[in-house]
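Just one protein chain is left out here, and the rest sit where they should.
Letters A, B, C, D, E, F and G mark the chains in the order given here, with residues in each chain numbered from 1 onward.
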Amino acid sequence: MGLRVYLSGEIHTDWRERITEGAQGLDISFDSPVTDHAASDDCGVAILGAEPDKFWHDRKGAMVNAIRTRKGIEEADVVVVRFGEQYKQWNAAFDAGYAAALGKSIVTLHPPEHDHALKEVDAAALAMARTPEQVVAILRYVLTGTLPG
Amino acid sequence: MGLRVYLSGEIHTDWRERITEGAQGLDISFDSPVTDHAASDDCGVAILGAEPDKFWHDRKGAMVNAIRTRKGIEEADVVVVRFGEQYKQWNAAFDAGYAAALGKSIVTLHPPEHDHALKEVDAAALAMARTPEQVVAILRYVLTGTLPG
Amino acid sequence: MGLRVYLSGEIHTDWRERITEGAQGLDISFDSPVTDHAASDDCGVAILGAEPDKFWHDRKGAMVNAIRTRKGIEEADVVVVRFGEQYKQWNAAFDAGYAAALGKSIVTLHPPEHDHALKEVDAAALAMARTPEQVVAILRYVLTGTLPG
Amino acid sequence: MGLRVYLSGEIHTDWRERITEGAQGLDISFDSPVTDHAASDDCGVAILGAEPDKFWHDRKGAMVNAIRTRKGIEEADVVVVRFGEQYKQWNAAFDAGYAAALGKSIVTLHPPEHDHALKEVDAAALAMARTPEQVVAILRYVLTGTLPG
Amino acid sequence: MGLRVYLSGEIHTDWRERITEGAQGLDISFDSPVTDHAASDDCGVAILGAEPDKFWHDRKGAMVNAIRTRKGIEEADVVVVRFGEQYKQWNAAFDAGYAAALGKSIVTLHPPEHDHALKEVDAAALAMARTPEQVVAILRYVLTGTLPG
Amino acid sequence: MGLRVYLSGEIHTDWRERITEGAQGLDISFDSPVTDHAASDDCGVAILGAEPDKFWHDRKGAMVNAIRTRKGIEEADVVVVRFGEQYKQWNAAFDAGYAAALGKSIVTLHPPEHDHALKEVDAAALAMARTPEQVVAILRYVLTGTLPG
Amino acid sequence: MGLRVYLSGEIHTDWRERITEGAQGLDISFDSPVTDHAASDDCGVAILGAEPDKFWHDRKGAMVNAIRTRKGIEEADVVVVRFGEQYKQWNAAFDAGYAAALGKSIVTLHPPEHDHALKEVDAAALAMARTPEQVVAILRYVLTGTLPG
Partner (left out) sequence: MGLRVYLSGEIHTDWRERITEGAQGLDISFDSPVTDHAASDDCGVAILGAEPDKFWHDRKGAMVNAIRTRKGIEEADVVVVRFGEQYKQWNAAFDAGYAAALGKSIVTLHPPEHDHALKEVDAAALAMARTPEQVVAILRYVLTGTLPG
């Protein structure tokens, strides 16, 4: 058994690196959204032409990014959704809902102060982790049956 | 043609009433989550027994509410997702993602200051409205072909 | 057995009326797109606000119309797709492809001069008719087993 | 992440070559319909026997071609649909509808004069491009996160 | 609980009447193919125009009949497939396979001399009956829990 | 919003009656397996003929019962699965797995001594209740938003 | 593009060999049912124990064979269904119905004397061939766009 894991959500800290490095040696292929914030915001107009209206500027970018995001989620066995300490992060919650409707195994990753606001998202998840290392431990256990320590 | 419409999201203003009243006379059946905030937060423990840990208190409630939410979205033709001016509202974005994965027609309803943060959600929607009256106008047009004014 | 029939395509002649009138007395409910050409073109901006760019003007309208079109096709047992003698009518072919992927029973209705250009669409259909009266005869036979004359 | 891309539509210009050559080095596998016009038109009767009636001649060919087209679309992550400057091209619009109903990511490619007639097709797409090079740029961005220039 | 039952197969004896009459008083709606043999064979050309080639004559009829057959099977809870003592009856076996792939509950009805040749069909069925009265008894039991005698 | 509820599992106590009576006045339609134990065990041979081998005797009955069970679960919004204090009750756990794979909302109902052995089943449920009255309270809350007391 | 092809039906002539040999060099993987008639008939009892009743003897074998048949059809891109000149061959028609409901591309292969009796099966197929060599030509054309001669 191998796993495909999609890492959704917050792009300002090194949580993806901590997971992918921690998981070295396991039979996992990881996918993520484009995490270059500027590129992600501007991809639509950079490729397809400028928009004077910011709404359509954003729309063009979000649609191009959706090509990658949807494929990533649809092919994943496990979707890890990270909520950081700042910003609205509605796209992360949207991804979680999208994954839930497809019956994906969801692991959330967030600090305790978000617990109440994320209760509906957590209720659709099979695990709620506080650290990237816990996510790695889950993936290792799922693939190998071995526990930490 | 009749429509089933699910009204997801913010529960602190009268937007649901403005839509359901505005839509009187149209062949629409509306569903919503439980909008009594206290009942919604406590339904799990009130029915199934107290939990000392707030996390499981919330989980029990969120799971009971999911029975209603999922049925409402799964049976809807149109899912209206409202984002208000306050709070995280991750459950609204989660509902939008859930609806998108099921191929539902989505209408978002939010003020301009959320446009950038909601760009991924809006990109999955067939309309972005600023007022409940615009939502009513969309529903009326979809069912009858008549435009306002 | 009753039938739901969606009447897709050309909006400039009376073919829908000839079918719905011819089918009186049969247990059929008919749906159609909005056939008021001006309303259909402008519904997006009329409800949701003007767009200086014609591309987004059209997009807003097409997305609002999609709420009706998709529901109509998804709930139909039979999708009748009419190609008239003028215009590109790519939306009709799009509807036919959409219906085909959903496994709907498709009946096409078009003049002989389109036969070659429509061969892929016809190959996904269970009947190709030349007149609305033939469509009525098919629906009557499907429901009652009786043939004309 | 790799991509499967289906290139649907117009067969008279070199747009497919410009895309596949431009995408060299990316992890993409491309599929297309048979682009030999004469073979595509006559495959049914050439293999399965002549038909005196042009309608069935066309039907036999269209059905054989459907074996390839449907597999191509069903296995694709991205369906690029090209509308050229001539011909009815209803098969391209049919493919777009088929892809839309399956939830595929659609990219359209067409000149501005078709914008209004293609508004329903474009509304189901995640990007509308004017040049094959823009399509390549989208695919490169989706796979690598890098933007042109 | 009510049931929708589709009665597929042999059209030369009164087995459908014996089932529908025997089931009077139960909450069942029955559907069937068109059982007028001549109408069923000729419906395509009678409505859509003659074909000189018997193959296409048959094809046109079979496609029109498929509108009714597929709807009947797709909406059924139970598909009863009757094999009589004569004829090839490949359409009955085709219907059984179609129903099996959709996960329908299948009841076969046939004499013992067909047991070996129908073993693959029977293996997809939840009951194999010898008489229409046994089919009625199954339907009555499923709906009411009462057994004969 | 109304609900369809399937009541699966133990047939030796009055839990079904307590739920259906407690839910009077709510817009719920209830379905259940045949709860007459003798009829349920013998339905296959009583209708379709005796079997000397107990294994096939049981098989024939289980297949006839499956017509009702699968329809009941497939059409349900909520599947309540009751485990009593005795017997293996593997059919109840089977029904729960079947419902889980279909994405149904599951409510389990069992005494605390089964908690450990049912942990996988409970983990697929949205609520675990100890009494039929709690199940009624959940259904009432889901439909009306009102809590007990 | 490569193809998976399932070869269903008649097991008494060399049609499978003629197809697989003719298709050498093409990117096709072929699957078939077990074509050893005696093994196929007796596999159930040979492995799982004898049955005194021929009906259950056949049932046990048919169920074991179904493991292979269903996988073969479900994973196929193209299902070729061969009807020979003798026997009932209801399993072939069953396979065709099963494949049709799954949306598979079907190619039938049969002599002209079966045309009328197979009209419903042929109507679900994308090609009707008379010889294995025609089937090979179709597969070659689908994969390479080249026609015979």
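The rule we apply is simple: a residue touches a chain if its C-beta (ideal position, glycine included) is under 8 Å from a C-beta of that chain, and two chains touch if they have at least 3 such contacts.
Note that the coordinates shown come from a computational prediction; the quantities given were computed from them, not determined experimentally.
Across the entire complex, the residue among A:L7, A:L48, A:M63 or A:M128 in touch with the chain not shown is A:M128.
Although one chain is not shown, part of chain A still touches it, namely residues 1, 3, 77-78, 103, 105, 126-130, 134, 137-138, 141-143, 145-149.
Although one chain is not displayed, chain F still touches it through residues 54-55, 58-59, 61-63, 65-66, 69, 83, 87-102, 114-124, 128. In the full complex, chain G contacts the hidden chain through residues 31, 34-36, 39-40, 42-44, 46-49, 60, 63-64, 66-68, 70-72.
Rule of thumb we're sticking to: only the chains that are shown with their structure count from here on.
Shared residue numbers account for over half of those found at the interface formed by chain E and chain G, and the copies are therefore classed as meeting with the same residues. On residue numbers, the A-B interface is repeated by C-D, which shares over half of its contact pairs, out of the options C-D, C-E or B-C. A straight line joining the Cα centres of chain B and chain F is 31 Å long.
Chain D and chain E have CA centres that are 40 Å apart.
Along chain A, residues 63, 66 each make contact with two or more other chains.
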